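Have a look at the structure that comes next, please.
Omission of a single protein chain aside, the complex is shown with its protein chains in their original locations.
Then we have chain A:
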Amino acid sequence: MHGRIRTWGPGALVLLPTVLLLGYFVYGLIAWSFNTSLTDRHTARKGPAHYVGFENYVNLFGEDRFLNSLKNLGVLTVAFIVGTLIFGLLWALLLEKGVTGEGVFRSIFLFPMAISMIASGVVWGWLLNPSQGDDARGLNRLFAILHLNFLENPWWTAGSRWTTMAAIALPAVWQMSGYIMALFLAGFRGIPPELREAARVDGASEFKLYRYVLFPQLSPIALSALIILGHISLKLFDLIYAITGPNQFRTEVPSIYMWNTLLRSDQAKAAAIAIVLLACVAVLVIPYLSWTARQEAKQ
């Protein structure tokens, strides 16, 4: 008995602070939020709240504003993931082919990641100015100077949900593409050169080399990238807040709606939005985690 404690005791002690902190500040507070979301705590008033079951959730899904924010989020996530994967892969491919000054380009592509979302959001807010024609400013002005007037557009201030949220995704794509590039570049570098040589000796064309030899080996990285981007997109708040302000119906996503709801002290509703958001992230992350666990178990 004493011996057994000797084996797992120190490890448990080292883990204990982490377990306690995570248990309280993450899982404990998730439970707390979920509990709040089942009550009628709709004001800052103290005192006991009553349990109302899933009423807050039912109300949320019957509400135009919330459904609008969910649809916005869906479109944003698709636009953001597709855009970032395309640009990340493209840059990685260009660098992987070997260019002079690779380090410089790598830094340039990675730098946007170092900027906080709120700062880049403020600047992109100016760049995405919707004025056109003679008054054009920001990117529209740039298009006018380059004689690309047909590209001028109202960005997120008019048009369909797709164009609106794609305009919002643009800064996020700009910011995260470098990171995805780094992921893919590391993936390419991790493939043993022997494989390429073997493929070339077998007479594979450059296209076939990538299609059948290199890309299949990148699929675990692509999956990780997908998960990382997906959860970033679901939690996106600061960038949208900085570009459009707090009460913009056109670009509102659940995280911003949650903030608005909390500002008016409707704690139960805000907690319900938070739990829905958490569920969205869980849908994405849990299958990934179980898949990774199975892969590791196989090895």
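Throughout what follows, a residue touches a chain if its C-beta (ideal position, glycine included) is under 8 Å from a C-beta of that chain, and two chains touch if they have at least 3 such contacts; residues count from 1.
Here, contacts and distances are computed from a predicted model.
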Listed names "Extracellular solute-binding protein", "Aerotolerance regulator N-terminal", "Ferredoxin" or "Stage 0 sporulation protein KD", matching UniProt entry of the absent chain: "Extracellular solute-binding protein"
Touch criterion as defined above, residue of A:G28, A:G190, A:P220 or A:P246 at the omitted chain: A:P246
Touch with the omitted chain, as defined above, among A:T157, A:S224 or A:T292: A:T157
Option touching the unshown chain, where A:L76, A:L89, A:L128 or A:C280 are the choices: A:L128
Contact partner of the left-out chain, one of A:K71, A:K97, A:K208 or A:R264: A:R264
Where the missing chain touches chain A, by residue: 6, 9-10, 13-14, 16-17, 20-21, 43-46, 65, 125, 128-132, 135, 137, 154, 157-158, 244-250, 252, 260, 262-266
